[in-house]
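Every protein chain of the complex appears in place save one, which is left out.
Let's look at subunit A:
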Amino acid sequence: MIWNETIECMDREEMRELQSKRLSDTVSRVYHNVPFYRKKMQSMGVYPEDIESIDDLSKLPFTTKQDLRDNYPFGIFSVPMGEIVRVHASSGTTGKPTVVGYTRRDIAMWSEIVARALSCAGASRDDFIQIAYGYGLFTGGLGLHYGGEKLGATVIPISGGNTQKQLQLMADFKTTVLACTPSYALYLAETLEDAGMTADDINLRVGIFGAEPWTPSMRKEIENKLGIKAMDIYGLSEVMGPGVACDCEYQDGLHINEDHFVPEIIDPVTLKPLPAGSEGELVFTTITKEGMPLLRYRTRDLTSLNYEKCKCGRTLVRMNKCTGRSDDMLIIRGVNVFPSQIESVLLEMSETKPHYLLIVDRINNLDVLEVWVEIEDQFFSDKISMFEQLSKKIKHKIESTLGISVKIKLVEPKTIERSEGKSKRVIDKRKL
């Protein structure tokens, strides 16, 4: 079912007009309310009256994650704090998280786009939706929750973890829709198998999976093991949260709710917009958000856009599955990890050299991060216990910085490849 046919099947020319009007309103608001944007625009010689349509998008400044950190916590909010009814924060663990704020209308809009996404993925008011995304600062849990309620479905707010209970409720409540990360879905499927059960013992029909990259083969595996249709949902907290885009029944690109978020594809090096269909970095401008509107936010996700009308009837532009990142960020068990975080931990420790290699793998459907570390010669000892202690110390420091568990492997000095240019710091065996 199409939740909002007027918007989702809107004529492309009409959509452009709607976007253009909303864009110029947004630009005018941030120019007057957010000193950060006013300064940026003034330094570029761009003023609100220069933005008449979405063709003028490229005149606007970009926004990056670093800009959000620099203005921590509320510097980019566009309304007085009294208007903000909720904040969320990203999983970013480098120093300061990125904080986002929502007004009452933002929450309503968010619920609307998640209801659209759920509907697009095949859910309806008759469904039982088990939300196994984490509830809390992370946008996954509450984002899906309000959308599910808006849809009129029965929401089971179980949050993440507690796998046995997940399966028990799934069986007892006859849950029909599961929302979680794709890796957790696979883990649930395996636990189901271990319990001697099959897809026939549960009632699942549809899965809404996002918050981390996953492959077509993983999709097939989840679909087979749980007997469901596995749908991809895309979003990022800076832009809104889950529901920015979602798969439809044809699973041929995710429909972007572009009446709220205008996408562009840019060349991540030259920062120039690329023609329709080209692959590059995805950039979003929010055009209805009140709490924290963002101009040309660089997602760092690499993908391409498809403006053709979909077989499902929707005219909303589709984004293809992300093929990678334009920075070196890794998503490990849903947590954003930058190799530079590990480098700075190693630099602080006198016992280690800042040479390291990260090996990321997916074992039993869980992401595993192994860190190879070289030891300083002077700390070399003849005792195993000393290495074990050192290994524990490094593990503890990295874990408290990243917020996820890691395995440490000590290696001989000078065995990690050096290079003159950009060194190879990461081996990702997950083949995403």
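We take it that a contact is a pair of C-beta atoms (placed from the backbone, for glycine too) under 8 Å apart; a residue touches a chain by one contact, two chains touch by 3 or more; residues count from 1.
Definition applied: contacts and distances are computed from a predicted model.
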UniProt protein name for the omitted subunit, picking from "UxaA family hydrolase", "Pyruvate ferredoxin oxidoreductase", "Hydrogenase iron-sulfur subunit" or "Acetolactate synthase 3 regulatory subunit"?
"Acetolactate synthase 3 regulatory subunit"
Considering the complete complex, identify which of A:269, A:363 or A:384 is in touch with the unshown chain.
A:384
Under the stated touch rule, tell me which residues of subunit A contact the chain that is not displayed.
375, 377, 380-384, 387-388, 409-415
